[in-house]
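Can you read through this structure? Questions will come right after.
The other protein chains are all here in position, but one chain of the complex has been omitted.
Our next item is subunit A:
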Amino acid sequence: MNTRQQTKIIYSWYGKPTSSDRKLRTLQYKGIIIKSERTRTEKCIQLGEFVLIEGENADRPFVAQLLDLYEDGAQQKHAVVQWFSHITEIPQNKRKLLKREVSCQEVFFDQVSGYDNDIAVETIIESVLVIPLHPKEELPITLNKEKIFYVKQSWDGKCFKALSSDTFCKLKEANKKGDGVPNSLNSFVPLDIISSMKEETKKVARSVVKTKNVEVEIESKHSASKSSLSKERHSQRVANGTKTPTARKKLQLNSPTRFPQSKLLDCDVLELLDDDFDSIVTLEPSAAKRKVKFTGILGSPPKMPCPDDDSNSVGDAAEHQQRFSDTERLSPYYSNVQKSNEKAKNRNSKDDTMCLNGLQKLGSLSPVLTPRSRRACAKKTSALIAQQISLLNMIESNQEEDFLSSSDGSYSSSSEEEDSDVLCSPEKKTKASRTFSVPKSSRKPSVRTPAKTPKKTSLPGTPKTPRNATPEIPRRSHAAQKPASMLEEARLRLHVSAIPESLPCREEEFQDIYNFVESKLMDGTGGCMYISGVPGTGKTATVHEVIRCLQQAAENDDVPAFEFIEINGMKLTDPHQAYVQILELLTGQKVTATHAATLLAKLFCTPGPKRKTTVLIVDELDLLWTRKQNVMYNLFDWPTQKHSKLIILAIANTMDLPERIMMNRVASRLGLTRMSFQPYTYKQLQQIISSRLNSVKAFEEDAIQLVSRKVAALSGDARRCLDICRRATEICEFASQKNTPEIVRMAHVTEAIDEMFSSPYISAIRNASLHEQIFLKAILAEFRRAGVEEATVQQVYHQHISLCRMEGMQSPTVSDIMSICSRLGACRLLLVESSNKYLHMRVRLNISQDDVMYALKDE
């Protein structure tokens, strides 16, 4: 999708508006012309045809049938489509309903209600062929995997059904219409135009001649890149990289090639070129003649591989720069044939009149062919080649800039293709070529230009795997022990990470969130909800529980299926990384933050191809704050878009976050759907502990109550509560020692609480050395004397010395005092300035004077 973005593609209506609706101010059309600036191709797609629609993932476009084309009042071009589902779009758990293997060429007539079938015209990529089959029918073995899909069954979100006869007929009809002029051939030269306006046809035809060369080039190159042992070819390409394309071409054409096989091909080339040229020449004057040829094509079954075709296409491939792979290929000949055969089919389905012409002619007439002298035709051929090359160079220079932008996805797909092609098994191939699409293929040739060769070399050089490598902590060599005693069992259950069967005390909040998300899912709209609460009140747990329940409901088909992703502000290094993470979770693409932002905006803001609703949890929202707040703004802006289908659940700690840190425009978009989680009361905490312990009787009732009361009074943090209980079991275990089973009593809990909440300062002062204590006393004395809660070390030192004299002790040196001071400072009993001021550094107490006095008095 990102690659498409950079190519300039112009969409315009074909013909005049057929009808218009005054009330809605819409104008309807019967076709659309897609013009690509780069390849200078122009295609016309008419109503009823099947098209590929770009999806979230560039590698996997959606298949759909065009039902309606209209322009609304705002001059926006819209299309109404009937969706077809690819097997990968069907939920994993439903796929087994089919009870059979599904070829990747098979699609399902989509009757799921949830999808928007009104899309923007700009998302249309190209036309394809969808052929209805009876359920019993086998999928015909075809070679043009990218462009033909088969439909046998329909899918309504719950089960698969055989196509009703009505839809079957309709599809068949639509297909015929498309088939009548082999596939998208009609997009170049629609039949009615040919018959009505001859002059125009000529023009079109000429343009076809031009584009044809390019397209054929592109095609063959693409297939070349697909079809051979990638490494060999790669090295070959590097070796040839220094030559200009022209030089390379001449060299290969004129010099005898190294393998006998390719020699044979060479003469084929000449023949074929001759033929090609011939057909071009003959075609230009009359369009009528061509019409005849179309019928010829019609007669021949397009999907059946015929032996004649094979030899042709091999030669054809050789003509276009396939020879690298051909001459160097080590794989058996038959695979070669097969592949090029496939290529020929590709072209067949592509709108390439000239090529088809030549092929057809050659295919049927090759024995009778070529009355002309070889030499003459060779001349013409070279002229033709020169013309081609100049054209190619021009196009390549255009495409050079765009090469860098071609996405990762295209590489992954190509590498996949290469892998599978080496194996040469038909099933593999079907899989491999699934991702084929016009814009991508048109970009492929750029790979071959010398300027780009180093880049290409570097790309396959970096292994693709690291990106997807999911590292893992090594497995443990011994199995983890099962809890042996009751206390251990209790400890396991009380661990915060343990997932309880239910979430007690949050039923209301659960219901509210559930209802909110469910209603949005049902409506197919988007929305935001803000959830706040102090840490440890079960916000994230509740939301996750809601999602879990909804996922279950979706499985049972109670709510429409949805996609769930989660980001956490604390787990991002930078707020803008949120975009990257969301995009990666949604589509698996890895891009930079700015790019991700644009892609996401496009995804959520354009009236989209069919998408499931997305539920996004944004945890620790406050950390996504930036000065311009654009991350927050975008996050909350997308759900308000008409087609976004995005539900956001934002979680943070502070209730007034929207008012406090958000700009008005952000807060306004967040809306007023808010929920706050109150800290747990002691009863709730008690219930939580009891429900976690369930049947394990490890605690006294009173002990649980004590913990929950203590925690509820302090923070209401459930985590704290569980931690104390866990510690209490440990203390209990220590205390008992013997194997007698013991349950946790008040004393243990009290000890645990004391351990966690006791002020560490008092004990620190009591365990300090004598001079440290005297120093603290001196500080108190100095504070009292000066009346200011701050003193320099020098002042304290004088007090210290007098205190020592009173006690009859040896007085310390200044160095001693300095080190005492810095030691107390390191413990943060004192706050001290940086030590470079020596005697003049100022000292303050970090605890209250009363605490110090209390700690010192008891001695």
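Note that a contact is a pair of C-beta atoms (placed from the backbone, for glycine too) under 8 Å apart; a residue touches a chain by one contact, two chains touch by 3 or more; residues count from 1.
FYI, contacts and distances are computed from a predicted model.
The chain absent from the displayed complex carries the UniProt protein name "Origin recognition complex subunit 4", chosen from "AP-2 complex subunit alpha", "Vacuolar protein sorting-associated protein 29", "Myotubularin related protein 7b" or "Origin recognition complex subunit 4". The missing chain, though absent from the display, is touched by one residue of A:Lys94, A:Arg674, A:Arg823 or A:Arg844; that residue is A:Arg823.
The residue from A:Met486, A:Ala764, A:Leu803 or A:Leu856 that touches the chain not shown here is A:Ala764.
Listed residues A:Gln581, A:Thr606 or A:Thr673: the one in touch with the omitted chain is A:Gln581.
Contact between subunit A and the absent chain runs through residues 462-463, 465-466, 469-481, 483, 488, 491-492, 495-499, 534-536, 570-574, 577, 580-581, 620, 623, 653, 717, 719-720, 723-724, 726-727, 730, 734, 755-756, 760-761, 763-764, 767-772, 794, 797, 801, 809-810, 812-816, 819-820, 823, 826-829, 837-840, 846.
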